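Shown below is the structure under consideration.
Every protein chain except one is present and positioned as in the full complex.
Labels A and B are assigned to the chains in the order they are written; within every chain, residues are numbered from 1.
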Amino acid sequence: MTSYAKDTGSEFPSVSSYRDLKVQESPGYWAMVRKRILRDPVTLISAAILLVIILSAILAPVLAPYDPYVGNIMTRMKPVGFEGHLLGTDETGRDMLSRLLFGGRLSLIAGVVPVSIALLIGGSLGITAGFFGGLVNTVIMRVTDVFYAFPSILLAIAICGMLGTGLFNTLLSLTLVFIPPIVRISESVTTQVRNLDFVEAARASGAGSFALMRYQVLPNVLAPILVYTTSLVSLSIILAAGLSFLGLGVSAPAAEWGLMLNSLRQMIYIDPVLAALPGVLIFATSMCFNLISDGLRSAMDVRLKV
Amino acid sequence: MKHDIIAEPGILEVSNLHVAFGRPKDRVSVVNGVDFSLAKGEVLGILGESGSGKSVMLRSLMGLFPRRTHVTGHVRLAGQDLLAMDKKTLRNIRGRDVSMIFQEPMTSFDPVFTVGRQITETIRRHDGVSEQDAQARALELFELVAIPSAKSRLTNYPHEMSGGMRQRVMIALALACRPKVLLADEPTTALDVTVQIQILLLLRELQREMGMSVVFVTHDIGVAAEVADRIGVMYAGRFAELAPTRAAILTPRHPYTRGLLAATIHGQQRGDHIETIPGAPPNLAHLPTGCAFAPRCGRSVAACTEKMPEMTVFGKTHMARCYNPEPSQI
Partner (left out) sequence: MIGQVPTTGADRMQRILADARDRGGPGQPMLILKDIKRHFPIRKGVMNRTVGHVQAVDGVSLTVMKGEILGVVGESGCGKSTLSRLMMRLVEPDTGEMIFDGDLVDDKVGLTTRRLRRQMQMVFQDSFSSLNPRMPIEETIAFAPMMNGSSRSDAIAAARALLDQVGLSAAMFARRYPHELSGGQRQRVNIARALAVNPRVVILDEAVSALDKSVEAQVLQLLIRLQEEMDLTYVFVSHDLNVVRYISDRIAVMYLGRIVETGSVDEIWDNPRHPYTQALLASIPSLDPDRRTMAAPIYGDPPNPINPPSGCRFRTRCPFAETCCEMHDPAAVTLPGSSAHAVSCHMENEASGHSRVGTNARIAEVTQ
């Protein structure tokens, strides 16, 4: 059976004449999202700040005026604006600007890498659980619940404490921490979409599980999951900093914002501005990720007519 | 027929009401100049399709607006301008002099308290009577709105009641302080047809007994015809027509009203011709200059696209905004 609409012999032209029909292109969904973001100053500014932070981390070897690991005993604990050291120096006389630039590399890696891997694993598990439901769902979700029962910081500390310090272990423990919430969100979003009428209608058209997933479910769940994941990046940066601060993450002399915050904490009475610098960067970076995530969320909401 | 409705000073006087949402640069005007006067004991039915501004207009009669709303005009209740009032006075007036019932009663109840408690609270807050008196009054109200076994129903939680029963409780709650004006926003739309007619008859009876004025918003002409003394047909934030119910339904003057009546499926059978209104309602963000209905109108003339027609009075009480109205007899 061919599955064209019947040619009814009425005033309508035949189906074949539609092959070469010129149709008006629609700006489409992503154009609308782009337009909304371009009209949202908060998201734009956050993105710009974040871009500067990321670029300066990448270009740290070029931008940094000094070696971040070599200090000069003569110029210890100089304040912000000290001649030759734009942002001062730390307790061993290393240039703060250079350390902050290099520190951004580790902190951003600690923010992005665990969340990306967790997204891959947690997203697949969650979407699978939501899409198939039933026993598959029960197994995946109950196991997730066990991990979810611990506060994320405790879980990270516990895993890190077990595995020992170091960058790899930090990333591994953070990845494990972020899988459960991503599974949760992916599962609930998928379950929601799966129960919408258009999936039902596609099912009624004879589509198999794979086609339903590929064309109907995935395009509608990826965006919200991504938005949620973006907001986790900030948490990951803070957790990584926290672990380093507690001595469980990367260890000295590595330049990492959390670790720097830790080693500078005695200086808080001598030069509070200097001591706060890594904290300010942690705060700014995570805020940017959060604000971008919020902006994306509202820009992607098709129900909102703007 | 109440031909003298307009001559009397109304209990509720609305003049030049405009409501717009959003920031100044992308403002969407939802209500674009509404004037009417509601007489004591009158039921005004507001008829309109989605996006006609009928619900927003109704809410502004109680001073209920979301954030970033731009309102101008006057809403005078017994001489006092609600839009010029401070928040505290307004709160006192809400529920006491003017109260409202909604389409979905579930959202207007607190799910953690019994319905009886919520009614007694309201009575005590506005009238300052004792707990016992308030309870007695609540029972009275439940009997008034014909809730069977009223006494035991007072101890129910909102979710334990059926849709029709909840709607009765909401009416009881709205009437708790004997308001002068009752505002009803599609109160029967979510109900089944056999329950809808019960609620409509109940409202009609209560309105007569208590001598209340009612503004009843609906999209269903049949519902308006059952309860209203006068019907206002809204289109794109304005009244297209405002007339006594009989005239509005039997001899509409505005082409939109006539089109709406013709397109309403009521009693027609298969094969009967139904004349539909072409196109769809306009986007409120980009209203045409002139009459908003002109692009869909079969009777439009050159003037229609240039300037919005003023409200024209036909006879004594029949008003329509149209340069080329339908003939008075069909």
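Some points to look at:
Operating definition for what follows: a contact is a pair of C-beta atoms (placed from the backbone, for glycine too) under 8 Å apart; a residue touches a chain by one contact, two chains touch by 3 or more.
The structure displayed is predicted, hence computed values, not measured ones.
Note on the undisplayed chain: of the listed residues A:Ser152, A:Gln216, A:Ser244 or A:Asn262, the one touching it is A:Gln216. From the options B:Asn32, B:Thr245 or B:Thr317, the residue with contact to the unseen chain in the full assembly is B:Thr245.
From the options B:Asp35, B:Glu49 or B:Glu104, the residue with contact to the chain not on display is B:Glu49. Residue A:Leu196 is the one among A:Leu120, A:Leu154 or A:Leu196 that touches the chain missing from this view. Think of the hidden chain as still there; on subunit B it touches residues 49-50, 148, 162-165, 192-198, 200-201, 219-223, 225-226, 245-246, 249-250, 259-260, 263-270, 272, 274, 276-278, 280-281.
In the full complex, subunit A touches the hidden chain at residues 1-6, 8, 10, 12-16, 18-19, 21-26, 28-29, 32, 196-198, 200-208, 211, 215-216, 219-220, 302-303, 305.
Here is the rule we use: only the chains that are shown with their structure count from here on.
Between the Cα centres of subunit A and subunit B there is a gap of 48 Å.
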